[in-house]
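On to chain A.
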Amino acid sequence: MRREGKRKRPMSEINVVPYIDVMLVLLVIFMATAPLVTQGVKVNLPKKPSDAIADVQDDPLVISIREDGALFLNLGVRENESSGQRVTIYALEEQAGKLIRARPDVPVYLRADSSLDYGKVVEIMTVLQSAGAESVGLITDPPEL
Partner candidate 1 sequence: MQQQWLRNTLGLVLAGLILAGCAGQTKTNEPAQIPEESTQTEAPAPIENVEPPKTVDAMGNPLDPNTGNPLSRTFYFEFDRATLSASDLAALELHASFLRDNRDRSVLVEGHCDERGTREYNLALGERRGDTVVSFLTNSGVNRSQLEVVSYGEEKPVDAGHSEGAWHRNRRAELIYR
Partner candidate 2 sequence: MNLLRRFIICMACFVGSNMYAGLAIEIVEGRDNPIKIAIVPFGQSLNLNIDQDISGIVAFDLARSGQFAPMAEENMLSYPDRQDKVYFRDWKILKVDYLVIGRVEQEYNADLSVVYHLFDVVNARHLISRRVTGSQKQIRDIAHSISDEVYQEVTDIPGAFSTKLVYVLAQDLGTKYSNFKLQLADTDGERVRTLLSSKEPILSASWSPDGSQVAYVSFEGGRPAVYLHNISTNSRRMLSTFPGINSAPVWSPDGRKLAMVLSKDGNAEIYVRDIGSSKIQRVTRHPAIDTEPAWTPDGSSLVFTSDRGGKPQIYRINLSKGITDRLTFQGDYNARARLLPDGKHLIYVHRSDGVYHIALQDLERDRIMVLTQTDLNESPSISPNGSMLIYATQDNGQGILAVVSIDGTVKYRLPSSLGDVREPAWSPYLKSVLRSENL
């Protein structure tokens, strides 16, 4: 009873829960290089040395965000074709949701252009989270030495 009373009190602060959620997701993220994903969409990846993703052959879902914010999925295309399928943010949520329901252990990776602002990346990660992704891997290019 008491708890309900508490809940009804007017909110006096910004709701930071979703941000904390995203931060938690980010904590889980491991930075990685993905030599396999050398396709299509031109994305400048952040240069950051990190470990290669262990099992890159495990048919991951890869979401690419182009410099201009356009989204691409590695679905609906031939494997040898270089360009991904361009999708809206709603289609991204739907397709990712289906896939995760059918195959809960699917690895999900995000390739975001390094010039993108942080907010855009967080927005996509929030979408993936609501689609059921437990963790999202960020793909980086190996640093040029």
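Candidate entries met the following condition: all candidates are chains of the complex that A comes from, given by their letters.
The rule we apply is simple: a residue touches a chain if its C-beta (ideal position, glycine included) is under 8 Å from a C-beta of that chain, and two chains touch if they have at least 3 such contacts; residues count from 1.
All figures in this text were calculated on a predicted structure; none of them were measured in a lab.
Novice: Which candidate, 1 or 2, sits against chain A in this complex?
Specialist: Touching partner of chain A: 2.
Novice: In their complex, what parts of chain A are in touch with candidate 2?
Specialist: It is residues 59-61, 74-79, 95, 98-99, 101-103, 106 of chain A that touch candidate 2.
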